[in-house]
Structures are given as structure tokens and as C-alpha cells.
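Encoded as C-alpha cells, here's the structure I'll be asking about.
What follows is an incomplete set of chains from the complex, kept in their original frame.
Labels for the chains are A, B, C and D, by order of writing; each one numbers its residues from 1.
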């Protein structure tokens, strides 16, 4: 029955390799291949159609001298930081509230999670409607007698980020809550008991003991949230279309508009390459952190 | 919670560190603890022993105030603490899973509770130093729990209770996550600690060796009730009922059902139990005779004893220091613990014998000791 | 944590008989807790405030979709309709126009179903097998591919739209539903593979070993041992993929043709085909209709979802 | 065969026009019109169209603004050569102005069928609004500026302008031709002379744009037809928008001249840009589809479709030889301008999408911020000069 000698290396595990070909192809062809393709063409002057006429760094020079790109980057940074912090903070707060052995936990959780089921298009439409100055919040508050009340973030370049945040958090904080809740539930009951015996108030226990224990769970959330932030596009299109003016432009929209709307693929590719670089700048330290953590354990 | 109501009459609680009165606890309709009464003396090492799920942790949590009792009262150091917060009860607690705060150093773990109680810095330093000294934790003070071994973590957990200068220590299976060797070592350390500190300690375990070696008294629990509360020796030699007899000892006591007429026992063997120290007479003739495997003598030594029989050896388990023999006495399985030097083989016939003074008799109906 | 807020039994009053001369003065039994102490009020208060924030848009959507245009123009978006009309729903479902097509969302609905079902099944099948191979049949480089895959989860889609057009053209799937399915399989792969990988690696490896000793092969182990015990994670994957694919707009609009546009594209068309006044009520009805499928799934399987998340996501 | 036609004509008037076209196509040929409307605007729809063409899954026919938008697709050989149809039907004879056909021509071959002329340089006014403010309807930019205080007083928005880039840049370009004149327009966009770009005229145009920003303050509008709707309602006084706005007025049952007014070139120099929409026919492997494509090309340029389509849409026909006596006063005005030869090439023909997009971004930013006219002007010059 025994086989004659060790099997060829290549055929060891051949079924697994075969079964993993979709993944290998996706990784190599789509993720690496397409990214490289994009990077290469970002050095060309491709317009409507890709063509290999290299122009060096010209696209990048132009990119960084374009005010709209700068605004986009700024917006993404502001939105990203705020949304990350707020989503985590609200998610954690909600998770803590839900963890208080409350009644109707399922109900509250469903309420918090349901917007996640909706597309950004839907989210954008709804919030546009709620924030519409003529019908929405402003109108209502004015109707209540505060006729001077002004809250029109969709038309105020300084506040438009708030509108994006309100909608973005509305849509996304539910998932964070659920993940953090699962994380909270995973914490050893005994730690809570120990803290009570030590006479540590609940809030302190959460902040000084539980929060640090949930680092890995937070890491998962940060990954998910930041992946969403970098891709932020649909919501902007649906809610503000980048307006008023260019006040709520984001990089992904810049890429899209230039690649297709303005028929300047080279510019779009340069912008997307910059996004790629940003992603790498975030992921690589994170991956190293993860690696380091594994090694230490 | 009027202050006046809290202190119990001094005389009744004199020398009693923890007193539990009529404690009941139910989860919904499931009663986990039922009308439980227990007094733990000052400086006593009390072990709560019982099978998994019998309510040991629940009882400990009630004492700690982590679990509100459904009914009854709890007194600690003469104070009625039934409604008090855990941190106000003068107790320290050590958990099976250590429950250290993972992101704080050992020092942080030890001092966090004190900082929180606004103990002055100097005092904190003093107490941490003392605990670290007692438990030999000095070199570890700056480390985080992740960088400690299991035994070290457990010592830190004990230290956390220690710094709080409490009267009563509660342990919930503090050693069961450790490997056998470490467990044996820490057991001795704990015993030494108790000898040095002299605090009251209540210790939950389901390991009989731990219970036997550590306890001043053992409370054997079953289904939320205390079956027997006595010194290890008493529990071992004079189990109060069949449950305790079967629970304590490894391998457990041989239990032979039979009939008792006068002083004559008939069952898998026939025995004259004259010399047995009856505490009560059986109600019916049905009794159970119990004899520990280690009290059975074999071979030549058996010949001299008043009760004798012959058993068929089935399996022999040499365990180094001694040898366990699994035999059949008639149809009844019968275990004998022999010297490690003895050479018995499966299939041998073994003559066994024992002394009436070393056996136990139980009423078959009520299952209690006669 | 918190003490039980709702004691199963109220604190018993001092019992009439004093058995065995026990001390009966002083606190006994459960400490009396008011049903609503300040802490509880804060907890529920906080939850209710957030619930309002979360529910308000839904409320507005439903209410607006039931109003006529005149009432909308006059009124308060938060007020319930004075006169309920289902006209907007009918219109959104079957009458709203985009260009010449005046069949509302109805066509998009069936297209969405036709896209979502195969794409969900296929993408989960592929990702589950990936996770399985990654955990149980590691081969040289498997972790590298996985890392690339995870990295791919971060790449903005825009970066890949164009090259994928070319890939789809080369394999002749551009414009067909299968091309879109393929795109969904590819872009769903990172997260779903991650989920399955985490889940499978949380299962005891002995199970896998036992099955190998029992002579089960690659597929035998997967299909007969692992899949039957992976319900929670399959639920999560199904929910995530159904909502993701159902809600997708970008791929749907680029990689299909108008006769197979999914519902979101139709929704976008209806919302953006402004004809005179914006018909907010129709828009809201259309929005609700589009969200109905994923919403229903969430409402029905919320518990399983949460359990699955705990099983697959928390161990990062 | 089915012929799938993609386009972004989805607003009320536009949809009505497509309706006409489809009807005539179905009546006159044995082919079926499959409508592929993509809502939003050109910027939403074009990427979809382009990617489908590049992706080898082309539609039967597709709308583009004619000019340079599809040039590369043509160069890449992805568009059907219509020269034979054009010659057989004598397009060169009736298409007016001839620049329309030129824009469809590459190396002597014709690749698209123009369908209408779009003139973006119109200022529309709402008579009801002016009446409410008690002033005469403005007939030019200066009058509007003068009436603005009174309009504001009456709670009326002087200028209803959508904030999207293409709408604000449309306003800018209308000023370039309306205030600067046709020659100036050509100097700026065709020759891209630095001198013209830096001239006082240009500087002034940017100042005027800043004024327009003032006048449109408080409108909070984004879609153009929402803005037009304000005019129809009488809550806004004026809008600078292309002739397609007429479609909305028509749909609302309003009459040119009595309910609303129209002023080419903002009431200044009456030049209209002769850009517009053209239908392109992507190369296709199915012979039946190719036949249908030729048939559609023929229908589009035919008189019946021209009349029906342009009347509904409010745009101008591409034929000089059809009788449009029935058309309303505004269209008439456009036709006259056209007949007088007062035409200039549209911006789509003169600038690449890239440059145009940058200008749109600039004006969008300008309208959405307090960017000074001077700074904006400087950036504008750079953008135009960088056109390749």
C-alpha cells in the first residue's frame, strides 16, 4: 500500500492548491495585477483609453497641485479621523449600554444594526431628505418657533462633513457595536468580579481594564472601518455629490471623475496610486504590529 | 440599612469570622443553594468541596457579595454584610482564571484597588512591598501578566487579595488551571501562607487532595446543601453518609450492600462487626458496609484480622509508591491498595482482611452513617 | 457587572417564625433595589436616544412614502400622514420612469434576485473553501496569498474598475450577469475568506485529524465534517454577501447592461430622474422597497448574525 | 433586431423627446428601440458607456456630446463608420451649421449622427417673479443685477443656479461669449491666447461671476431642473442654462414670452454654441444590429424626428431645411441666430474633457466658497493654458 518514496513537492496537497486557485488568481491577477497595471499607467498620459506613452511624474505633479485633490485628501483625513473615533466611541458606548443585562436587548440591537443592511445610496437619499433645509430638520425646528435656526450642512461647506458623518455613522456604527459587544461578552467574567472586589467603579473598570483587554477586537473594528473610509464614495455621491462646490470631495470620487468623467485615465490612475500608497502606509504598520504580537505570544 | 441593625449580638458571633444564616439562592425556579447555614471560625481554613455544579462557586460569590442571595443573611467579622458591596466586606478573592488586569504590570495589579480606595501613596508602596515580599514577587513587579508563568500569575492574584489587608480570603479553585506539579507546590505555599497570616480562608475546590491537605475543616456540598462539615480526618474516617463515603478517597471506599442482623453482616462477605462504634442503630436490616482500599490488608497480614475473605484479581495498577488492585469479591467489584513492592498479577486469588474499627456502616434507606 | 435589576423574588419580609433562634434583625435576602435607579435610567435613556437617532430616518422614510406630494410640501417630515396613500409605493414599484422605461423598480427587483442568488452562493462557496484550505491544508505560500487578499480588501474599487473591464472583455464575460457574479465573487472574497478562516481555525484541529484518520479526503472533510458545523458563520457570510451584493451600485451599473440592471441602479435612476418637482414620496417608497430584502434578512436573523460575528470576527 | 440606445436624457422634457424619437424609429423601421437611460447626468452615464464599449459589450447606439468626448474611441476603431449612410442621404447638404458634421468627422470619415444643437448661453427669466418684485423682467445681465435688490426684498432669489460644476462653468462660458463676444470666446478657448486670457475682459468676467455667486446665494440648488422649477414657481427670477430648460417650461405648460423670457448670451452678444448631442454607433459583430444602427442614423437626421425631438426637448434641429414656424418665440430666436450664422463651436469641441472638467471643478469651488475672483481667474488661466 505504501507509496514509492516521497511525492513530488508540487503535488503535495494538490487538492488544496487546486481548490485555492480562485483565491490565488484573485490575489495575483486582480489585486496585484490590477494594482500594478494601474501604477504603471499612472506614469502615462492615457486619456480616454489606456496607452503606454510615459510622461514620468507629470500626472503626480499635476495631482498635487490640484486644489480639488488637496481638498479631497483633507476631507478624507478629517472624515476618516472623526468617523473612526466617533464610530468606535459610539460603538463602544452602545455596546456597553447593551451589555447591561437590559430588557429588549435584541430589539435595541436590531435597531442599531439595521442601517447596515441599507446601501449608501439609500442612506444618502434619506439623509439628504432629513437635512433638506426646506423640509427637514431646519424646517421643523423653525416651525417650533426658532425662526432664526439655521442648520443646513448640505449647503454649508464648513458643515458638510457633519452631514457625511451623521449618515456614515448612522449606517456603520451598528456593526462596530455588535463586534464590540461580542468582544465584551468574551471577557472573563472573573475580571469583573475581581474589579468589584477591588472596589473599582463600573466606569473605571470599563475604561482601565476592559477597554485595554479588547485591543484585538478594536483592531478588527479599525480594519473594517478604515477599509470603508478609504473607499468612501457612494455616500458622497448620494448625499452631496461633492458639494457644495468641492467642499465634500473625496479621493475616490476624484479618481472616478477623472478616469471617466474627465477622460484623463492617467490622472485618475495617479490619484488611485496615491490612495494605494496610503493604504499600504496604514496596512503595513498594522500587519507588522500583528506579526509582532503573534511572535510575542 | 440602619446602622443599629447591622451588628449582631456579640456573644453569638464570638470567634466566628464568617457566618451564613439560612442562605437560599434561586435562579428563576432553580434552587441552587437551599437554606444553608455555615459558621467559619476566625483563622480557620475552610474548604468547600463538591462535584461540579453543586453550588460551591455560587456560595463563595454570595459571601463575596458578587451574587445577591435570594434569602438569608451573611455576617463577616460580626457585621451583617448581606447588602454590602463586595469591596466593603473585608474580603479578598482569588479566581481560577487568575483574572489579572492584563495591561497593568504586576505592581499595577496589586495597587489598583488601593489607589481606587484613595489609600495614601506611601501606604500603598508599603503594602505592595510587603505582599511582594511574602509571595516572592519582587523581581516580577514590573512585568505584565502575559510575561508570567501560570504559578506566578496565581501568586499575583493572591497578592492582590493580600494587599487589601482583609480578614477573609476567598479562593475559587485557584489551582485548577495549573499542572499537577505546580499545583502540588503552590498547595504547600498556600498552606504556609495560611500558617503565617492566620486569616480566615474559604477555599473552593473539587480536588480532594487539595481539600484534604489544606483544610482545617471541609464542607462537602451536594446540590446546594452541605452534606458534612468536619475535619479532613473525620470526613475520611467517618463519612456522614454514602455520598461522602463515595466521594472522598481515590479510589473511593469499597461499598458492599448487605444485611445486618445483630452484629453479623452478610453480603459479598460475612463479617462480625463487633467493635464497630455505632452512633445509631439501623432502622431496617438493609445496610451498606464500607471499607477503604487502603485499610484492606492482604496476604499474611490479613490472616490475623477478624474479617477475612478471598478476592479475584482483575486488573493491577502499579503506581510507583503503591499498587492498586481491582478485584472481584463474589460479584462485587472490590479495590485494594497495596504496597508498591507487592507483586500481584491479574487472575491471582488474593486473601484480604480488615479490622471492624476501620470500616463504616450505613443505613441503606437513609444512606446515613450508623 | 450590574446587579440583577429585576429580582425574581422580592425581598422577603422578616419571616414569622424564627427557626433555630437565628438573628432576624438586620438586612436579609436580596437588597431592595428600586426598579429604576439612576443608573438604569441612564442606560435606558442612552439607548432610547440612540434608538431615536437610528429610527428617525426610517420613520421619516415610511411616513414620507405614505404622503401625497401636497402634504409633503406643506408639512413636517416627521409628522405621520394625515391621509395615507399607497400611490407612491405603486408608482415606485411599477410606474416610475427612467427614460422610456416606466416599470419602476419591479424589473430591477428580479434582476437583483438573479444576480444576488448565484453571486452569494458562489462567493461563499469559494471563500469557504479558501478558508478551509488556509486553515487545514496549508501549502507553501498560502499565507502570502491570503495576506494579499486581505490587502485587497482595502484597495479602492476605482483602482480596479478599468483593468477588470479589460479582464472581463478578455474572458468574454463583460456585460453578462456572470461577469457581475464573478466581480462579486472576487470582491467579496477577502472579508468572507477571513471570516471562514477565523472560524475554521477556532474549530479543534483534532476534528480534522480524526477525519483524515477516518480516510475522508479533501472534499469529504469539508463537506461532511466542517460544513455541517459551520452554520453560524455561513449565516454571517450569507447576510453580509446578500446585503453587499444587493446594495451594490458601482459594479451593477458598470458591468451589466440596462436590461439586467439591479434594483439599486433603478433606484438611482428613479431618484435622479427628476421630472419637475422631486417626488420625495416616490423616492422614499423606492428606497424602502430597495432596502426591503436586506432589511428583512437582518430582522429575521439578527441573533444568528450576532452569534456568527462573535465566532468569526472577534478573534482577529 | 433590438437596438439598445443608452443616453442620459431622463429629465421630464428630455424623456418626452426620447419618447418621440423611439416612436418614430419604431414606426419607420422594423427594429425595436431598447431604452437604456442612465439617470444622473453625462458624468454619471459616460463612464458606464465607455466601459461597456471598451469592455467589448457595446450597446447599439449611444449618446455623447459631440466633439472630443468620443474621439479616442473613434481613433481606436470602436465606432461604426457612417460615411456611407451620410453620403447616401446627403447629410452634408442639410446639416447646418456644417461644423456639426465636422465634429463627427475624423480623417474624412463620419462617425456620428448629430441629433440636436444645444446652446447653453441662455438666460431664462420668470415673469411672475419680476412681477412680484414690481420690476420689469430683466433682458440682460446688467438689468438682472440692477433688479436684484428689489427681488431680494420680495423674497425672490435673483439667480437660480445649480451648484454643480457643469452648471456653474456653463454660466462662466455664457459670460465669455455673451460679455466677451464671439471673437473673444474663440481667442480664449480655441486659440487659447494668453493675452486674451489675461485681459481685462476676462478679469471682468470673473468679477461678474462673483456677482452671480452673490445673486445665487441662498438658492441651495443642485440639479438644474430644480432651479428651472424655481423659475416656474416664480420664486426665483433668472437662471442661466441651456436651451433644454425650455423643455421644463413646456412641460409645466408655460409659454415663452408671456410666462418666461429668454435672452441669448445673457442678453449681450447673441451667439450660440453649436454643440449638442450626437449619436454614436459602436462597432458591433452582429450584422442585424449594424443594419439597425444605420437605420437609426438615418431616422435621427430625418426631418420628422428632428422636428418632434427638438420641439419636445427645446433644442434646435440640425437641419437648415425644415420649417419650424410652429416653434415658440424662444426657439425662434435661436433659429434666427443660427440662420444669421452667429454660431461658435461648443466648448466640448474646443476643449478636452479633462480641461473642461478642471474648469468645472474650479467654478464649483468658486461658487461653493469665498474664493476671490482674482485667484480664481489666475487658476483658470493656468487650466486653459495647460490644454494639450
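In this section, a contact is a pair of C-beta atoms (placed from the backbone, for glycine too) under 8 Å apart; a residue touches a chain by one contact, two chains touch by 3 or more.
Bear in mind that the values here come from a model prediction, so they are computed numbers and not experimental data.
Each kind of chain appears once in the view, while the complete assembly in this file is A x1, B x2, C x1, D x1.
One rule holds in what follows: only the chains that are shown with their structure count from here on.
Ranking all chains by how far their C-alpha centres lie from the centre of chain C, first place goes to B. By C-beta pair count, the most extensively touching chains are A-C. Mean C-alpha positions place chain A and chain C at a centre distance of 16 Å. With centres taken as mean Cα positions, chain C sits 51 Å from chain B. Annotation for chain D: residues 47, 51, 54 touch two or more other chains. Chain B has no residue in contact with two or more other chains. Partner chain C is touched in their complex by these residues of chain A: 12-13, 15-17, 19-20, 22-24, 26-35, 37-38, 50, 90, 93-94, 97-103, 106, 108-122, 125-127, 129-130, 135-136, 139-140, 143, 170, 174-175, 178-179, 181-183, 185-186, 192, 202, 216-217, 219-220, 223, 226-227, 230-231, 233-234, 251-252, 255-256, 259, 265, 268, 272-273, 275-276, 279, 282-283, 287, 290. Across the complex, chain C meets chain B through its residues 3-4, 7-9, 12, 19-20, 22-23, 25-31. Interface residues of chain C, counted against chain D in their complex, comprise 97-101, 161-162, 165-166, 168-169, 172, 174-176, 253-255, 257-259, 268-278.
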